[in-house]
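With one protein chain held back, the other chains of the complex are shown just where they sit.
And now, chain A:
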Amino acid sequence: MALPERRRWFGNRVLATLLIAAVASAVLLPFASLSPNRLVSGQPVMLWQALAGWQLATFALIGLLLLIAALAGPLPRRLALWLSLGATLPLLALDFQALGAYAHGALANASPAARVSQGATFWILLFVSALIAIDALQRLRLGPAGRALYGVAALAVIGVCFSGELLSPVSIMREFANQRDNFIDQLVRHLLLVGGALLPALLVGLPLGLLANRRARLRNGLFSVLNVFQTLPSIAVFGLLIAPLSALGRAVPWLGELGVSGIGVAPAIIALVLYSLLPIVRNTYAGLAGVSTGALEAARGMGMTTRQILWRVEIPLALPVILSGLRIVTVQAIGLVVVAALIGAGGFGAFIFQGLGQYAIDLVLLGAIPTIVLAVIADFALQILVSLSRPSGTR
């Protein structure tokens, strides 16, 4: 007796799973919360309570389109992928629009202290659209240009949502409005700390990687030292640096005037440089070691000087690996700078620790979300840079 043939319902199971997760959260978890002031926790508000009819209908329409894209039958594969990729942009826009519109309505007649915050379903819809987009981009095998184009489009949608008054009544945006000048300061400070750490780390790390490649005897010692730095907890390093740096700042007055002291920027940058060194040195070494010996022998045999071999052959061939190292340390540094706020270096971490102290969750988010956004943008941009740096022959 023949077994009944099992039918495959979904052509794209990832998309199907994400859709189910989105629908389940829309039914079970609140979309927003309404509270009388910023410190107490609020009343949950479900999606169908928060939304007007046309918004629900649009959500349903987008959901239906995504369902059709996920099914095995109706659409050709690539068309379905393009459809799901395209659907993420209105989904993103509608998620923000719905939250803003609800906040405007709910707060119109409430006391000025009342707050509307985003709930679990808001976040899940945001992440689901991001995951659908990532999945579709991978399956479509879009090159760097296509990925960059989608990234710009998504940023544009988010930018439009944030540009007007749409989201201003939402609690986190009111925190932002209170902190507006401070926010820009901390953003600049955060970026300066990251840049201030990466630049010296590159200046030291790239030559060290080259040295590790050239001198086999130095290599093991170098990597063990760098490994030790990598295993130390960041808070411990910040703590350990306080005593020697404040002593140094006092002992050498011109260093003290430059801002070298036990707390603040100096220990933060020193610690970040130490953490960044290992990935940079290791990837520089690995990239150079990966250059084929045949190419090196030919380059020498044809009369290239050591310097010409380095710049024309070794560095171009090692660049993708070196840039992957830079990608790792950039994302890592953006996250570590948050901790540096503990020793007074500033950056988005300042909001997080301030918010934790006040038990003001939206203030914590005002620090956390931009940090995540920065890390994602840096990761995305460097990923594109890595694929651009691949030799055209091997891309």
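What we mean here is this: contacts are C-beta pairs under 8 Å (C-beta built on N, C-alpha and C of every residue); 3 or more make two chains touch, one makes a residue touch a chain; residues count from 1.
Here, contacts and distances are computed from a predicted model.
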item	value
Choices "Glycolate oxidase subunit GlcE", "Polar amino acid transport system permease protein", "Copper-translocating P-type ATPase" or "ABC transporter" - which one is the UniProt name of the chain not shown	"ABC transporter"
Full-complex contact with the absent chain, from A:M304, A:L342 or A:A360	A:M304
Option from A:V313, A:V339, A:I352 or A:L382 whose C-beta touches the chain left out	A:V313
Candidates A:G53, A:P253 or A:G294 - the one touching the absent chain	A:G294
Absent chain, residues of chain A that touch it	292-305, 308, 313, 316-317, 391-394
